[in-house]
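A single protein chain has been omitted from the complex, and every remaining protein chain is retained in its original position.
Take a look at subunit A:
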Amino acid sequence: MDYIIDVKELRKEFTSHSSRSGLKGAFRDLFTRNYTIKTAVDDISLQIKKGEMVGYIGENGAGKSTTIKMLTGILTPTSGHVRVNGMNPHKDREQFVRSIGVVFGQRSQLWWDIAVQESFRLLKKVYNVPDDFYNTHMADVIETLAIEPLLDKPVRKLSLGQRMRCELAAALIHNPPLLFLDEPTIGLDVLVKLKIRELLKEINAKYGTTILLTTHDLSDIEALCERVIMLDEGKIIYDGALRQLRENWGEGKQIQFAFAEEATHTELQSLTHDHLVVWEQGSNASNWTASVENNEDIISSVIGQVVGAKKIADLKIVEITTEEIIRNIYEEGVIRNG
C-alpha cells in the first residue's frame, strides 16, 4: 500500500537542564548539570493515504507541532521511521520540501516589507514554478481567496485575516501534493475561515492534495476532515473517523430548561425517574440541563413530564458538540472501543 505519510515508532526527545536554586546551586550547575529528558513525541505510528484530509488534534504541549516539524523536515527525529512523499524529510530536505506546502499560523512565510505579489514572485523563483502553470493556477487561488486587491500591498499593512489568506496562497504556489497546516485559522473571523475551508476543499477535490491540519478550532475539522488523530502526552489516543468518534461519545442529547422559578435536583430527578437522565445545574437555580439518550420517545417523554409539573421560560435541545466530546475524552483519558 502506498502512503503519502508513513510513520513508524516516531520519537522525539528533548534534553534540557534544570537549574538548581540559589547561588550555591548555580555554582554547582557549572560543574554538574541535572539533565532531564522530555519525550515530546512518544513512539507514534500513523499512515495517511493520498487525498485524505486529516485533523491532528491535541492539547497544548501534546506534541502536535513537534510531529509536524518532524514530518516537514525541520526537526530530526530521535528515533523511528519517517517516510513522507517517499522521502526521508530531514535527509533529503531540499528535495523533499519541494513536495510539501506549509502554513504555520503564527509564523509568516511572506516578506514583511515587500508587496504580496513580489513575495509570490520570489517564492515562484525559489520553487522554480513554470510561468504558464503559475499564471493559471494562481489566478484560481487568488480568486477563491479574494486577495486580488491585496496583491500590491506590503504584508505589514495587512490585517491578520488578509495575511492568512495570502499565506495560504503562498503555500500553494508550487501546488504541493501534501499540505501541512498548523493552526491556520487561529484568530480569524468566521468569513475568512469559510473562505479558507472552501479553498482547501477545492484543491483537495481538484488536485487530490493531502492535507494534515492541526487546530484548536474543531469546527475546522468538522468542516474538512473525515479522519482525526488525537494526541495526548506524545501518544496517539485516537485515530479514526470523526463520525465514529461522535457515535461512540456523542450519543446523547442535552435539553436545556430555563424555569420560571427555582428548582432542586431531587425535585427534577423524581419528575423524570422512569428514564436515565443526568441533571446538571446551569448558571443559577432555575437553569438546568438534562442529558438524555438520543431517542425521540425518551426526549418527548422527559420534556412532557417536566413541562407538566413546572413553569417554563425557555427550552432548547442541543446535540453534544465535538468539543465536549473531546473534552470528555481528555478528562477520562480512555477511548471506549476506539
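The rule we apply is simple: a contact is a pair of C-beta atoms (placed from the backbone, for glycine too) under 8 Å apart; a residue touches a chain by one contact, two chains touch by 3 or more; residues count from 1.
In this section, contacts and distances are computed from a predicted model.
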Checklist entry - The hidden chain: which UniProt name fits, "Acyl carrier protein", "Glycerol acyltransferase", "Acetyl-coenzyme A carboxylase carboxyl transferase subunit beta" or "ABC transporter permease"? => result "ABC transporter permease"
Checklist outcome for this item: Touching the hidden chain, out of A:Ala62, A:Val82, A:Ile100 or A:Ile255, is A:Ile100
Item to check | Sole residue of A:Glu118, A:Asp140, A:Glu202 or A:Glu324 that reaches the chain not shown, by the stated touch rule | outcome: A:Glu118
Item to check | Residues from subunit A at the interface with the omitted partner, ascending | outcome: 14, 40, 65-66, 69, 72-76, 90, 93-95, 97-98, 100, 102, 104, 107-109, 111, 113-114, 118, 121-122, 125-128
